[in-house]
Each structure stands twice: as structure tokens, then as C-alpha cells.
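Pasting a structure here, questions to come.
Yeah, one chain of the complex is gone here, protein chain that is, but the others are all in their spots.
Chain nomenclature is as follows: A, B and C, assigned in order of appearance, with residue numbering initiated at 1 for each chain independently.
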Amino acid sequence: MSEYTPLSLQQINSAMEHMAFNHFMGMRVTEVFDDGLTIECDVTPHHFNGDGVVHGGVTATLADSAMGVALVRHFGGKIRAATVEMKINYFRPILGTKISARCKLVRMGSKICVGTVDIYDDAANHAGLALLTYMIIGPRG
Amino acid sequence: MSEYTPLSLQQINSAMEHMAFNHFMGMRVTEVFDDGLTIECDVTPHHFNGDGVVHGGVTATLADSAMGVALVRHFGGKIRAATVEMKINYFRPILGTKISARCKLVRMGSKICVGTVDIYDDAANHAGLALLTYMIIGPRG
Amino acid sequence: MSEYTPLSLQQINSAMEHMAFNHFMGMRVTEVFDDGLTIECDVTPHHFNGDGVVHGGVTATLADSAMGVALVRHFGGKIRAATVEMKINYFRPILGTKISARCKLVRMGSKICVGTVDIYDDAANHAGLALLTYMIIGPRG
Partner (left out) sequence: MSEYTPLSLQQINSAMEHMAFNHFMGMRVTEVFDDGLTIECDVTPHHFNGDGVVHGGVTATLADSAMGVALVRHFGGKIRAATVEMKINYFRPILGTKISARCKLVRMGSKICVGTVDIYDDAANHAGLALLTYMIIGPRG
């Protein structure tokens, strides 16, 4: 049982407004779960690569954000964590107007947290899977 | 010995203008090498995360772009390749005004290409390291 | 719908007898599923590292084997595939007498197959998670 009270959907979306790159990319949390959350990003023409599909960096950003925001929420905004490393597999090109990312916090250690992020396109195709490691830095000022 | 003539610095930067997200993020190739290239990104306040440092997704985008663009250059713009997967380790927060990414193409197979990308901040601190797998899709357009 | 008939539990264990390192390590398939299988390894003192717990290489071997064997089974023994890359997170030291690995085939493309492998110790603790990429080489001899 965690000593922290997870943020509500409204609270975590309010916190997102102060995360510049997430805001810049057009992300929002759409659903929260006991073990994580789902984040979405509207795809714009700015997000394409030279082949006319969503740039892998956009998808990687969504994965990293989903895990980072899931940790902010999990710890009630009271703990600072940082990405140690991220690994992401791409299953198919993303062509539609929206990407969603479902983060599950898989292992919450005292120092290291591990999560997965499943990526879906707007037709609910499974478009990628990430496995991420975060480190707890300390209390958030 | 490759059957392709690598693009020049000017040619690869011209090609970059048609890569929407790379352009949107403010990237340019600054140096080319026999085994890869260096790409840079100006850091703007839009690129920060909630802790006031560069978002991990920005760095991951730079890593993926460095490898993708290095492949476009290597194959003289004639071959299409796609990211199979990317793994990136973050060594330290990035605070400055510029990030650079040096891609080295490590293994060029007939189907699979593997590369590393070293990330540096504007004080030349080693800020991260990525290991990426691309798949050759076929001739470009 | 796959054109291949998956091997039965008995068939895949018979095939395992010709996989030298899997045999050497004491592995067997214990259960098969629509989307993968579970493989187990008896832990012996030979498998320990210098800290008296199971060596990370043993766990990585189990993960790679679980995915490789799941692909042999999925394709009815008719397709040869090779590991492109593997990534594994370790959640806790493994101390007991048995490790099990549950592979799920997540993405079966025409060239690239991706799977996850959850690792458990003999007290059913979640001890690790791997994400692997295989490439289809061609028909098996």
C-alpha cells in the first residue's frame, strides 16, 4: 500500500499544464487506472517525418511522458523522478490523427521504477511498446 | 564498399527541410563523417519538462533523427528505412541552449542496420547514449 | 489467422532436446498458450554469480530461449528466426530453486516479431521483464 494519494484525472491534467514540452506536443491524460494512466497526443503535420508518417521521436516522447506523468500522479506530485533509460519498439507506421499511450507501472522499488507503455493509433492498432526505467530523485520541492 | 554515394552536408541539410518534425524541433546536421554524422538541436523553453530541464523525448527524438538522417545520407537518399526499436540511456539533466547527437553506423546488414548515438550538451558533457535498430524497407520513391 | 499449426507441449519439449544450451541449462516448456508459452529452469549452484544469487545471464538466457522457443512452436517448427536484440529489466535478486519465464508474442510481422517475457522466481515474485525483437530468416531446413 502506497503512502501517497494518487492525483485525480483533473489534478494530473492541471499539473501537465506546467510541463512545457508535453503542452507543446498537445498531450493530455484521458484516463487513470490503479496501475497507471493513458495519455493522448493529437497528431499534426508538424509531427511527421520525411516519409509522411509520425516521427519515431513523437512516439518516444509520448512513451516517456506517459511514464513520467504516471509517476507524478502515483506519488501525488510529491516525488521527483528521472528517466534512467527508455527502450521502445515500433510495430507499424502511424498515419492517423491521434496517438494514445497506456502506461502500466510494473515495478515500484524504493529507488528504481519500471513501467511499460503500449502505443495505439486512432484505429486502436497496437503500434508500439516501450519499457522504461526511472530513478527516484527525492521529494519534490 | 557501399554502392551508394553519401550525401554532402549541404545535400543532407536540404533533405532535412522536408522532414517536418526535425524542422519543427530546430535540427540541422553540423558535420558528416565516414561512419555517420552529427546533428544539433537548439533548446527552447518549449523543450523543457516539468522539472525545468530538457524533456527526455526531445533527446530521444534527436537520437532517432540522427540515425535516420545518417541512413538517408549513407544511402544517398535512395533507400527507405524505418526504426525497429530504440534504446536510450540518460546520463545527466540537460540545461543549456543546444544538444548535439553524434551517430555512428555500427552494423550495416542487408536488412538490419544498427547504430549508436552519443548525446552531448552545450558544455560538451556526455549526456546520453542510444543504441538503435533500423530495418531497410526498400528503394525510396 | 496463422497458416502454421503450433506444436503441442510434447512436440516443443522434444524439439528442445536438440537445443544444446537450453538442455545444458536445464530448461523445459511447462505450459503453452495461444499467444506464447512458459519455460522453466531449475536453478543450481552453477547458476549463481559472485553475490550468491542467480547470474543475470541465466535470466537473460531464459528470456531469449522463451521467445525463441515460442517462435519455433508458433511456426510449427517450419520457420527459422534469429534474435535481433533483447532488452531485459531485473526487478529483484533471484534466490530460489526455479525460474520461470512467460513469453507473449506481441507483434508478428512478416519480417520482425516482437515479444515480452515476464520472469518469476519460485515464490511467484515478478523478478524481471524482457522485450525482444526477432527477425524471420526463412524456412527451416
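Please note the rule applied: a residue touches a chain if its C-beta (ideal position, glycine included) is under 8 Å from a C-beta of that chain, and two chains touch if they have at least 3 such contacts.
These numbers were taken from a predicted model, which means no experiment stands behind them.
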Worksheet, complete the sentence: Missing-chain contact, candidates B:Gln11, B:Thr30, B:Thr44 or B:Asn89, resolves to B:Asn89
Practice prompt. Identify the residue among C:Leu7, C:Val29, C:Ala70 or C:Ile88 that touches the chain left out of the display.
Written response: C:Ile88
Fill in: Chain not shown, touching residues in subunit B
87, 89, 91, 106-107, 109, 114, 116, 126, 129, 131, 133
Worksheet entry | Contact set of subunit A toward the excluded chain (per top definition) | 84-85, 87, 111-112, 133, 135
Fill in: Positions on subunit C where the hidden chain makes contact
15, 18-22, 24-25, 45-51, 55-58, 60-62, 64-65, 68, 72, 80, 82-90, 93
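Everything that follows uses one rule, which is that only the chains that are shown with their structure count from here on.
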Worksheet item: On subunit A, where are the residues touching two or more other chains?
Response: 87, 89
